[in-house]
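Removed from the display is one protein chain of the complex; every other protein chain stays in position.
Chain IDs A, B and C follow the sequence of writing; residue 1 opens each chain.
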Amino acid sequence: MSIKTSAAQGAGQDSPKSATAPLSAAARLRKVHWYQEPRWRRLGALLALAVTLRLMTGEEGTTQDLFLALREDFTGVGLWIWLAIAVAVWAVREFLTDQTSRAVEGTKKVSAGPLDRVRQVWSADKRVRMGVLTAVLALVVFGPLGVERYWQQVLVDQIAIFVLLAIGLNVVIGWAGLLDLGFIAFFAIGAYSAAYWTGALPVQPPVALNNFLVLPIAVLTCLVAGVILGAPTLRLRGDYLAIVTLGFHEIVYLMAKNADGVTEGARGVKVERFSVDLGFFSYEWKLDPMPYYWLLVVFIVLAIFLFLRLEHSKVGRAWTAIREDEVAAAATGVPTVRYKLMAFAIGASTSGVAGVAYASKAGYFNPENFAILLSILVLAYVIFGGMGSIPGVLFGAAFLVWLPEYLREWVDPKDRYMYLGALLVIMMIYRPQGVLPSRRRKRELRMAEAGVGGADATGPAEGRQP
Amino acid sequence: MLNKTIVKLAIPMAVGALALTGCGGGDSGSGDAYKIAFQGPLSGDNVQLGQNMENGIKLAIDQANAEGDLGFEVEYVPVDDQGLPDKATTAAQKAIDDEDVVAVIGPAFSGPADTAAEIYGSAGLVALSSSATRPDLTTKGYETFLRAVPNDSAQGAGMAKYLANKTKAEKVVVVDDKTDYGIGLADVAEKDLKAAGVEVVRQSVPQKTPDYSAAAKNVTKNKPDALIYAGYYQDAGPFAKKLKEAGFDGVAMSGDGTNDAQFIQLAGDASDGWLLTCPCTDATKEDATKKFAADYEKEFKQAPGTYSAESYDAAMMIIEEIKKLHEDGGVERQALVDALRAAKYKGLTKEFSFDDKGEFTNQTIYLYQVKGEGIEYQGSIDELAG
Amino acid sequence: MSLSEFWDFLVLGVVLGSLYAVIAIGYTLVYGVLQLLNFAHSEVFMFGGYGGLLALTALIPESTPSGVGSVAYVLIGMLAGAALGGAVAFGLERVAYRPLRRHRAPRLVFLITAIGASFFLYNLAGKLFGRNPLPMPSMYENKKVLSVFGAELTITQVLILVSAVAMMVGLDYVVNRTKMGSGIRAVAQDPEVASLMGVDIDKVVSRTFVLGGLLGGAAGFLFGTNSQVWYTMGFLPGITAFAAAVLGGIGNVRGAMLGGLVLGVVETMTVGLWGDDWRYVGAFVVLVLVLMVRPTGILGERVGRTA
């Protein structure tokens, strides 16, 4: 799609021929200066990149001396190294194109062949698929036994919880195409439900329940909360819906923080952990992360199983229809509001389960666990992985939660989110469909690129023209 | 398309970046080495507090190693909980998993302490917090949790006592910043003031409020004799400015979170006259403290901040106990817990010792006042307030 | 709340609201031409604060200047803020948005890129300038100079009001009366037709970003003067200003101004009535209620029309 570039070059070459008198003003406007040529622009961009990278990897600044970092970064040797790398990369790209592209093509050819064969086998034989899935599941269940306890904790406290959240959000945004910036609010509602029904809040429940019994209640509560939020707001579209959901989150968060008498406010809540007592069998979840992990894996597998059924059913198709073209969907008889509410409620209840699980694992939480930033992060996980695709969402959440933990070893922990941000930008430019996109989604994007359709229902509100 | 190409080109550079930054660190030295971990907010919203503490600890470790008479090497391990309870369990596990870690300073915040202390307890690893001040942490039976700082009760009570007895305030506005620390402190102050028969108006102004002028108006409209702000200097700075603009002329008081030179820098002359309490003895006068401040500034190019000196003390105390155990044969996690429980140590900021619940025994609160460019020591509250 | 208190809080609300309004314009302008939510605008705002801070720290003498000196430093600070804000916005468009536009990527992708860019920028600022808040060097003796219905205004507050109004009037002029403005309006109305008419869309989009960045940067400087400058200072005002843009009718410049003022006043009144902890609850409840009644904001979504 490099129409602009090629057009600019084209105009440069064609101008002598087509420079008729009435066009000359326009031709003058289109004249390309040397620094506007792609080659030099690329160099300029690379140099800018080098400076940015120098700043990223350079001196740590302090408030004591505001200019310290800038001074060090721009006077040290580091800058020159970066600039040299930039120029070298540029030179290779500009003057050794043939050699490099041949090398790149060679690797592509090598990698394409076997990949295709794998794909063929995969789609042809059901037994292979089942076998691989079983192996993956076994790995997921037993693999973590072999890692350090620290990573086990990461796996439970963060990865598994966020995977569950991402699966829920995927229903809302990936399938129904509703931009929800306040998803963590339902997570909070789930956690506080757990606290309330186990008797951990200042306000006492009618009966104190076991954490497992709270699960269905939390699901219901979140369902209702989802409908309450959704019903009046779903006629809003796109960005309006986004800001209202964000507002909803902020209200829930501030309630949790400020209503001391009900929620303990910023002090946080101490919740009992999971336990089962059936008379003949009793078990208590304690500090070891693995039992929680297996419990969460059960929740996740269950959610995936149920949601996959939805995706390939009437409901999933209706969501896709709404996402692609709400007007046409309604004209086809799809009750759009009902389906959107359904997506909201289903997503919310998943989040509720995550909330209960989280509260019952950590044993303590406070409102800061439900900060607005998390809502935004979960959204990023879903889209990074490939919204609408369960494997994508699983990967996106797991990878992006794992990455900052891993980066700790490599970069200053304070800078981790800087790298994460850069990664998000680069990924989205490279692979806007996400790492493992769903087939439907990939097609939508391809069509959007070709100029048909908007690829999501978050487009500007209908009826913006009078 | 142009940009996509550039991104493509950027990949080798990014790889280079990782290579350059990743080449730091590396193993050093041989012989006996013990690791001291610090659990606190090393990234995220409260990173500056974490950095203050981390720097204090690093300085202590570097100095101890440089002395050369330890007979072993002390290493520093950072574990980051971002100040969030949900990240605290993971962070704690990281410290526990490293078998060379014999002691943890932290968790820095009360919320994370509440989730992590149990895990530390089960691993028999001491968690000595120099900043988690929520009173109930020591009442929950966490086996290895020690608090090297007076809890909020002592400081809040001290504030209330001073305002009631010395200032003879009749109406006090108590403002918290919606953090664990601020709420804990404000709660105690409010309770004690009321018990002393003082009228109290309680308000909350969350950290990082974009505009403190409305909050200042809220204070002045109650026409109080005095104000207690329970929060950190980052917010006390602009708040003090706006209070002055709003015409507040009563006694303004804040706690150790504000007792920092940067408060004066942020608030300018609006900070003049503010009373600051602290469980720490005069931090600016004694030679040792001055040397600490100088060393710190030399090393980290910034002035010590809130909890820097406290963390330095905690690290020094731990190193001293490690040294004793080391001389007696070896350092075990559980042995160190017991040793620290019984330890008595005189640090820069105060004298450390613990009761059987791990609570800090020395509950004396001192009073300071901002005068001009500096914070001046006034004396112990008990003496001042009679 | 007594009457005099009411005026006090109202005036404070208007001051805060005019800041929100200026930031909200940045959101709304970009929305107008691209129909996308520039989540990273809050970082533009933050860099504006640092721009002013850097310039003034480098230039200002030990003692507080007065008279002409004060005016000069205020102007320097504001220009530096605006310049850095504009530069960041320009870079943002080039790096993060233009490649996506070429792909006609769906708007959600833009949102995630914007979030990524936002993370990147504020953490970079934290790394470069330290993570503690810093006060703006004092450019003048902040005296009370004006009394409105008994509410006294300080120089800073008057400065904020005056510059915000000046910027809004200036922007209204630029958008409605200049050639650049007509380009922006043309693209906002229908990019395809505009490109057929010979409008260089890339250039217009880039200029729109810079225009929004200039305003956001100047607002960052003003905000820093009123409060302080730190690396995450953009987050909350950013969200509020975004809400303000939506409240007024996103894409509608006058709507953004109105929305900013309304939210500023609502926030401050909420603080006056129920305390600072309920600040955003008040703001968002009003937002939700307004959108219930008018799903496209107070003035409606009239992209580029009256702009």
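In the analysis below, contacts are C-beta pairs under 8 Å (C-beta built on N, C-alpha and C of every residue); 3 or more make two chains touch, one makes a residue touch a chain.
Operating definition for what follows: contacts and distances are computed from a predicted model.
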Self-check item: Among "NADH-quinone oxidoreductase subunit K", "Amino acid/amide ABC transporter ATP-binding protein 1, HAAT family", "Monovalent cation/H+ antiporter complex subunit F" or "4Fe-4S dicluster domain-containing protein", the UniProt name of the subunit that does not appear here
Solution: "Amino acid/amide ABC transporter ATP-binding protein 1, HAAT family"
Practice problem: From the listed residues A:M342, A:I376, A:I390 or A:I429, report the one that touches the chain absent from this view. | Solution: A:M342
Quiz item: Looking at A:A329, A:A357, A:A398 or A:V411, which residue reaches the missing chain?
Solution: A:A329
Practice problem: Out of A:A69, A:V214, A:L295 or A:A321, point to the residue that touches the absent chain in the complete complex. | Solution: A:A321
Quiz item: Residues on chain A that touch the omitted chain in the whole complex?
Solution: 1, 3-4, 6-7, 10-11, 18, 23, 26, 306-307, 309-310, 313-315, 317-318, 320-321, 324-325, 327-336, 342, 346, 440-441, 443-444, 447, 450-453, 462-463, 465-466
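Simple rule for what comes next: only the chains that are shown with their structure count from here on.
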Exercise. Quick one: label the inter-chain contact graph as line, ring, star, complete or other.
Key: complete
Quiz item: More contacting C-beta pairs: A-C or A-B?
Solution: A-C
Quiz item: So, what's the distance in Å between the C-alpha centres of chain B and chain A?
Solution: 35
Quiz prompt | Distance from chain C to chain A - Cα centre to Cα centre, in angstrom | solution = 27
Quiz prompt | Set of chain B residues in contact with two or more other chains | solution = 1, 3-4, 7, 47, 51, 178, 204, 206, 302
Quiz item: Residues of chain C touching 2+ other chains?
Solution: 95, 99, 102, 126, 130-134, 277
Quiz item: Which residues of chain C touch chain A in their complex?
Solution: 31, 35, 37, 53-54, 57-58, 91, 95-96, 99-100, 102-109, 111-113, 115-121, 123-124, 126-134, 198, 202, 239, 242-243, 246, 250-251, 277-278, 280-281, 284-285, 287-288, 291-292, 295-297, 301-303
Practice problem: Using the touch rule from the top, collect the residues of chain A that touch chain B in their complex. | Solution: 1-2, 4-5, 38, 41-42, 45-46, 49-50, 53, 56-57, 62-65, 68, 82, 85-86, 89-90, 93, 148-150, 152-154, 157-158, 257-258, 265-268, 270, 287, 289, 358, 362-366, 368-369, 405, 408, 410-411, 413-414, 416-417, 426, 429-430
Quiz item: Hey, which residues of chain A end up touching chain C in the complex?
Solution: 1-2, 4, 26, 48, 55-56, 60-64, 66-67, 69-70, 73, 173, 179, 232-233, 235-236, 238-240, 242-244, 246-248, 250-251, 254-255, 257-258, 372, 376, 379-380, 383-384, 387, 414-415, 417-418, 420-425, 427-429, 432, 444-445, 448-449, 451, 454-456, 458-461, 464
